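Missing here is one protein chain; the remaining ones are kept as they sit in the complex.
And then chain A:
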Amino acid sequence: MDSVLLIYKGIYILAIFGISLLIATYSTYFERKIAAFIQDRVGPNRAGPMGLLQPLADAGKLFFKEEFIPAKANKGLFILGPGIAMLVAAMSSAVIPFGDTLIIGETSFDLIAIDVNIGILYIFGVVSLGVYGLMIGGWASNNKFSLLGAIRAASQNISYELAMGLSLIAVLMLSGSLSLKVIAEQQTGFNWNIWYQPLGFLIFLICAFAETNRTPFDLPESEAELIGGYHTEYSSMKLGMYLFAEYINIFVVSAVMSTLYFGAYNFPFMENLRNAFDDPVLGNNVVTIIGVAVMFAKIFAFIFFFMWVRWTLPRFRYDQLMKLGWNILIPLAILNILLTGGGILLYEHFTK
């Protein structure tokens, strides 16, 4: 019994790891396609049908490029930087519930890699480790542009993590739990958190853009003034790792937003569908499988939104970025906590 679960967990973790790598790979393709479509072009269409083999060609190119390490660079840290960035990006998808439970025979399988009761804290902890990857890489390059990019990345991530955490507290006040699985289970049907937390979601969304270093907050790698930011000196697959980690982070943050605000794997009329089957096990499994598809649809919608925004908005100026983070988003997040608390008090006053 235990060994069955252990093997299942192993396979599931491998599958999630593979899926996040696959999605990150093809995010590069869709980024280029969406960029092209928005600019009235057609995008990559030469490698394979519709250019679908383009990510493979890109990866092959990166692998065969020269591994260059600057002479004055701190070699150990220089190699460690992209490693950390990649590691923490791949670690954070472990606690996201991609689906409900599948029942096969007597056993029920949870579609979540590790169900820890502090899931959201784990994600925040791991994601904030990611800034070390950028910081170490930028510092070890011994290049002023890399260092400037790394400093920008670190200060930006720390500033926006505050507002992100504060906007999250309002969700936790509603759910009463830090476990992502519990938060997902509470949003059955169409009872999503976005209806109760529109302001909180907006703050979280803006912070998510800043956390993943995406436009309009892509100052750490603003190529116009910083060449490449923290990865200026990087080449070959080490550069590839940094870019890859960024796309995995987008995937993870999209999954977190879907789970926290958009009901994770829940979809409208799921209970009606579940009850439509005579066999409760079959009904549960069908609903679960549709739920997984719904979860991934939500994640892809968010990834598309990230790319759509990138090709719409220009970059912030650095003082504007800091002003938005500290003077506007953090007070708004605190206001949101107060409003949520007042709402909960009123609700309990009138219903009990």
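Just so it is clear, a residue touches a chain if its C-beta (ideal position, glycine included) is under 8 Å from a C-beta of that chain, and two chains touch if they have at least 3 such contacts; residues count from 1.
To be clear about the criterion, contacts and distances are computed from a predicted model.
Remark: of the listed names "Probable chemoreceptor glutamine deamidase CheD", "Cytochrome c oxidase assembly protein CtaG", "Trap dicarboxylate transporter, dctm subunit" or "NADH-quinone oxidoreductase subunit I", the one matching the undisplayed chain in UniProt is "NADH-quinone oxidoreductase subunit I".
Checked against the hidden chain, the listed residues A:Thr107, A:Asn275, A:Thr312 or A:Asn327 yield one contact partner: A:Thr312. Contact with the undisplayed chain is limited, among A:Gln39, A:Asn272 or A:Thr351, to A:Gln39. Along chain A, the points of touch with the absent chain fall at residues 34, 37-42, 45, 202, 308-309, 311-313.
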